[in-house]
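With one protein chain removed, the remaining protein chains of the complex are shown where they sit.
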Amino acid sequence: MRAFVLLAALLASTPLPAQEKVNRRIAIASDASIRIWNLAGITRIIGWDRDSIAVTGTVPSGAFYMGGSGTGAKLGVERPDGSKGDLPATLEIRVPRNARLWVKSASASIEVSGLTGEVECSSVDGAVRVEGSLRLVVAESMEGNLSVYGPMSVVRLKGGGGTITLRGARGDLMATTVGGAILLTDAALRRAHLETVSGPVAYDGTVAARGTLEVITHSGDVTLRLPTEISAEFDLSSFDGAILYGLSGKGKGKGEPTPQVGKPMSFTTGGGDARVTVRSFKGEIRVLKP
Amino acid sequence: MSELVRRAQAGDSDAFAALYRTHVGKVHALCLRLAGDAHDAADLTQDTFVRAWESLASFRGESALGSWLHRLAVNAFLGTRRASGRRERRIFAVEDPAVLERGEETAAPGLSMDLEQAIAGLPKGARTVFVLHDIEGYQHEEIARMTGIASGTSKAQLFRARRLLREALAR
Partner (left out) sequence: MTCRDFEARADAYAEGRLSPREAAAFEAHLDRCAACGAALERAAGTPPGLTALARSIEPAEDLWPAIRGRLASLGQRPGRVAVPRWGLAAAALLLIAFSSGVTAVLLRPAPRTASATLDVSALEAQYAAVSEDLTGALEQARSRLDPATMATIERNLRIIDTALNETRQALANDPGNPALGQMVVAAWRQKVDLLRRATALGAES
């Protein structure tokens, strides 16, 4: 009897929602605006060539909602009584490639692929990963990693402690973190603005002709690996850190000065087409060959 | 005031996107002529629409939205001009790209430029006054107030602009 009472009490005080499968679909315009709300678990979004949204996955019973038509739709997971609290759910959502997405998470990871439109992701500590060739990517996570792979037109990333990683970045980028690192490989941006407080910055690639690369950091070390023949105006200053310059090669402009410690360096290589500006308080600045 | 504007003021970014599509051509044309450079004009156009979003709440509909946007573009341009240290790059559509390497100050002789390119080739001060006065229709006193130059300077710069344009077009 006692065991029964204990069991009943246990079940009453910690109601664990049962899970259910989701399999829903609605028609939608190819450039529809879609809002997705899933705070915990995994949100996986895949672009496809149909004018509809198809959702499959596993969600807590009664917690899934989806509605809309024409140019707008909303879907997601929340407690049926509207109260707060994260209910983990795994959602796989297929959307028209050119859709405009707004995705909300707390700890849920967000993965986006196959889209060409726009995506805006907001998370607390969930990781965000976007892959493909979108017009616009905006992502924010206080602690989660933000990863963007592929040539997007415009990217705006705000991290905190997590790492921001980009591969194959082109176009226009603004990325900021506090302690997290910012790492770029195979970059050839037209406009890049990278800012950290203590996180390191590593930029491997080049800057498009007439492009700008700007880095601001307090104590993060900055390492730029650029082509030896890059044509750029350089403006490097670290108040209390070393500046090491190791590019030398054909593109000799108005003289490449010998590396200085703690003194700002301004010089031009080649025709000075691009502009590279690095400002640091006490981080080390290194400009190296690839 | 139109429904789109009202919706945009309420925070509807789709409505603002529609306003952008309607007005970007004219705003960009102004920015292109003021800045004299396609790259800077694109930046300036962006700045204008961002400022428009920021101050849309204060638009009361006394003027047409287009005129209000033009005013914002001019203010954005004058603001960047004061802070800017960048070199200017002039627009020259040329058959021989090597012309660009001969220096920005002199146009290659023998080329006839159309008016658009001639405007882009004007010295910055003259170009600003010319665009504001002859294209946008501001008066010298207004130009003086907006740019911080004397109205006599504005008149002189306009004269210089028109003279240089006439010579450029006559070639």
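For reference, chains read A and B in written order, and residue numbers begin at 1 within each chain.
Here is the rule we go by: a contact is a pair of C-beta atoms (placed from the backbone, for glycine too) under 8 Å apart; a residue touches a chain by one contact, two chains touch by 3 or more.
Since this is a predicted model, take the numbers as computed values, not measurements.
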Left-out chain, listing which of the shown chains it touches: A, B
Touch residues of chain A, complete complex, unshown partner: 84, 106, 118, 120, 124-125, 135-136, 138, 140, 142-143, 153-156, 158, 160-161, 172, 174, 176, 178-179, 193, 195, 197-198, 214, 216, 218-219, 235, 237, 239-240, 264, 266, 277, 279, 281-282
Where the unshown chain meets chain B, residue by residue: 8-11, 13, 16-17, 20-21, 24-26, 28-29, 32, 38, 41-42, 45-46, 49-50, 53-58, 79, 83, 85, 114-116, 118, 123, 134-135, 150-153, 155-156, 159-160, 162-166, 169
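Quick note on the criterion: only the chains that are shown with their structure count from here on.
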Inter-centroid spacing, chain B versus chain A (mean Cα positions, whole Å): 34
